[in-house]
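A single protein chain has been omitted; all remaining protein chains appear in their positions.
Here is chain A:
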Amino acid sequence: MASYTKAAQQWATFARAWYLLDAKMQPPGKIAAVTVRRLEGRHKPIYHALNDCGDHVVIINTRHIAFSGNKWEQKVYSSHTGYPGGFKQVTATQLHLKDPTAIVKLTVYRMLPKNLLRRTLMQRLHLFPEDVIPEDIEKNLLQEIPQPRVVPRRLDEYTPEEIAAFPRVWTPVLMLLLAIFLLKRLIPGDLSSTASISSRTGVNSG
């Protein structure tokens, strides 16, 4: 550090870096939170709102984002064309089918600070629906940001050795006995209830 000239050191400190983020099986909100932090430059100790120290972020696999819960059917994106009767409401599924990058783009746009810098920062965001990135952007990439969500593995993605190595917490016979025991405890006096029902019906008919 001390061997570089002051100008070269300052140039290196304030240089704009390009980061890569894989959005496969990630919730778009968490993706957006991480990218907004990088775009603003808040991950740098030299941060200042007027410094313009944000970085570029390239997000790939936006087609494979994963909403939690029933948001694919329930989340609604609204817009108005400006003309009367132009209020449009679209579910997340429909929007995603129409444009696979739109959900992440809108999420990031709405999470950025609402000032004049927002549009400039959006220009530094690069979204791609699949793995394919243009060559000139790929050459600029410096580092990959770790994914915010740990992707769980499906049962068929585990090797048989790992499944065998997993400790046995319960056996099927034990579970059956446990279930019967609990049912007996929860529903007290099975026989007495049936007897009372039969006696009542006998009284009614008689």
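In this section, contacts are C-beta pairs under 8 Å (C-beta built on N, C-alpha and C of every residue); 3 or more make two chains touch, one makes a residue touch a chain; residues count from 1.
Keep this in mind: contacts and distances are computed from a predicted model.
Asks: One chain isn't displayed here; going by UniProt, is it "Large ribosomal subunit protein bL20m", "Autophagy-related protein 101", "Glucosamine-6-phosphate isomerase" or "SOSB1 protein"?
Replies: The chain we cannot see is recorded in UniProt as "Large ribosomal subunit protein bL20m".
Asks: Just one of A:R16, A:R42 or A:R119 touches the chain that is missing; which is it?
Replies: Hidden-chain contact among the options goes to A:R42.
Asks: Touching the hidden chain in the full complex, which residues of chain A are there? Just list them.
Replies: 42-48
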